[in-house]
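Complex shown without one protein chain; remaining protein chains in place.
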Amino acid sequence: MKEKKIIYSREEMFKMNKRKLEERGVTLEDIALIAYKQQSKYNPDIELSTCLESVAKILTYRDIFHAVQLGIELDVLTEQGKLSEPMQGILEEDLGMFGIDELLGLSIASNYGVIGQTNFGDIDVNKPGIVGKLNKEGRKGKCHTFLDDIVGALAAAASTRVAQIQSEEYAEHDPSIKQLQMDLKQKK
Amino acid sequence: MKEKKIIYSREEMFKMNKRKLEERGVTLEDIALIAYKQQSKYNPDIELSTCLESVAKILTYRDIFHAVQLGIELDVLTEQGKLSEPMQGILEEDLGMFGIDELLGLSIASNYGVIGQTNFGDIDVNKPGIVGKLNKEGRKGKCHTFLDDIVGALAAAASTRVAQIQSEEYAEHDPSIKQLQMDLKQKK
Amino acid sequence: MKEKKIIYSREEMFKMNKRKLEERGVTLEDIALIAYKQQSKYNPDIELSTCLESVAKILTYRDIFHAVQLGIELDVLTEQGKLSEPMQGILEEDLGMFGIDELLGLSIASNYGVIGQTNFGDIDVNKPGIVGKLNKEGRKGKCHTFLDDIVGALAAAASTRVAQIQSEEYAEHDPSIKQLQMDLKQKK
Partner (left out) sequence: MKEKKIIYSREEMFKMNKRKLEERGVTLEDIALIAYKQQSKYNPDIELSTCLESVAKILTYRDIFHAVQLGIELDVLTEQGKLSEPMQGILEEDLGMFGIDELLGLSIASNYGVIGQTNFGDIDVNKPGIVGKLNKEGRKGKCHTFLDDIVGALAAAASTRVAQIQSEEYAEHDPSIKQLQMDLKQKK
């Protein structure tokens, strides 16, 4: 018997994430725009292409792949009416007290630390760009209970990643840092 | 048109959780036994009935209701083959690198703080009692990808709740605590 | 030898938290105002006094007491120059890549679930009211590295608590909820 494929390469995960997001009406550019908007407040000379690159990078990670795929799967199953109660009704209505969508979002964002998580909070509460659009669509027939949080979290992760790279690059080039050799090798 | 019921009372949530767990082969006593085993190391005179009471209490909370119901729903949908790929294969095989089951577990346990979460870690890694049984069954046809983590987290939450109540009771009866009046009322 | 008092009653914790916050320039009203501002977007007929009541309630919890007291202690020790390097410099400068202040904030907010955490993210990023004021003061001599996150988290917790109480009250009074009896007693 042929075993099912359950482990994917990073390139495959990127392609599958991109396709699934697009099927649900979200482009990588939509996500990059939110990251750009959030990050350009602090770094005015940031470029949208840098944010898009970060979005693409993030979509190759296994943890994030699992969250994106499961969340969208649940939205689709809900639209198809395949869940039983009480979950069918709760996900259809996007019940405000249901928090597992935010939990998935916080989990995606946590790949970029606590700053990733606070940046997700900002996007989740204020709903810029595509996040607000998904949220509205969710009240008119479509189910985006998980998608809006996932997209917001991907934007927060991309935004935070851009800031981290800039900070770490600054650290690397700081002339006051005198480079030391790691002495672990000798130790072993 | 009749609106769907999506908000349940605490008694309803308890009943629905109990029934769903039993349908999947788990009794509240199974869960209480793990809590008892974990907590009796520190408090030898604890009673099983106290742990069972904690399990029942925990099953009335809305956050926990949502996690229990969604997790079991996903296990059932997987057994019914209703998911699309890649999630159908990943949940069928209980892929080790898939972590959203542990995420739900950590979330349930976090209702009892970081100690709830470390207690969940202990149960999740060492798989006592029903958790180990579910884990084995999951490799022979049944899908318990989420259930073993949910049950372990409920046990950890119940165990931690028992410890917290004992600590707080001790605090209340500590004669060195001189009771002060809250001065908020005057402030307002 | 007299043992040190390390466990405090809820009234004592409230008083100690209130005093410590006031010593650092923050009143409970300052915190309640942020909660009010955040929550009145969704619930226009909310009252400031309800938010103040929530702030006071939150300040009686042990987990939150520990986070408030430790965070402020670290700010004060930093102002007194009592830390050694590298922490003295990192906390003095409120290094952006240092995230343990946000970690304490997220931990306080998590007492009100993932919504508490996303609400904290909003406040942490957008810095309304006293949070913005503390942040600015922190750049001119005072050390508020932890305080601004703690205050933001207390406001987020209070705001989320108000929303939860309203939702749960609605749930309790929803006429479509038929009350069921918990059957645990018979079970035991």
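Just a few scattered comments:
Chains: A, B and C, in written order; residue numbering restarts at 1 for each.
Here is the rule we go by: contacts are C-beta pairs under 8 Å (C-beta built on N, C-alpha and C of every residue); 3 or more make two chains touch, one makes a residue touch a chain.
Values in this document were obtained by computation on a predicted structure and should not be read as measured data.
Within the full complex, the chain left out of the display contacts the shown chains A, B, C. The missing chain, though absent from the display, is touched by one residue of B:22, B:85, B:122 or B:169; that residue is B:122. In the full complex, subunit A contacts the hidden chain through residues 5, 7-9, 11-12, 14-15, 28, 49, 52-53, 56, 60, 62-63, 107, 110, 113-114, 168, 170-172, 174, 176-177, 179-184, 187-188. As for the chain not pictured, it touches subunit B at residues 38, 96-97, 99, 102-103, 105-106, 113-115, 117-122, 124-126, 164, 167.
One chain is missing from the display, and on subunit C it is touched by residues 4-8, 16, 62-63, 66-67, 69-70, 73, 76-77, 82-90, 92-93, 95, 97-100, 103-104, 107.
The rule we apply is simple: only the chains that are shown with their structure count from here on.
Once the centre of each chain is set as its mean CA position, subunit B and subunit C turn out to be 26 Å apart. Centres computed as Cα averages put subunit A at a distance of 27 Å from subunit B. For subunit C, the set of residues that touch two or more other chains comprises 113-114.
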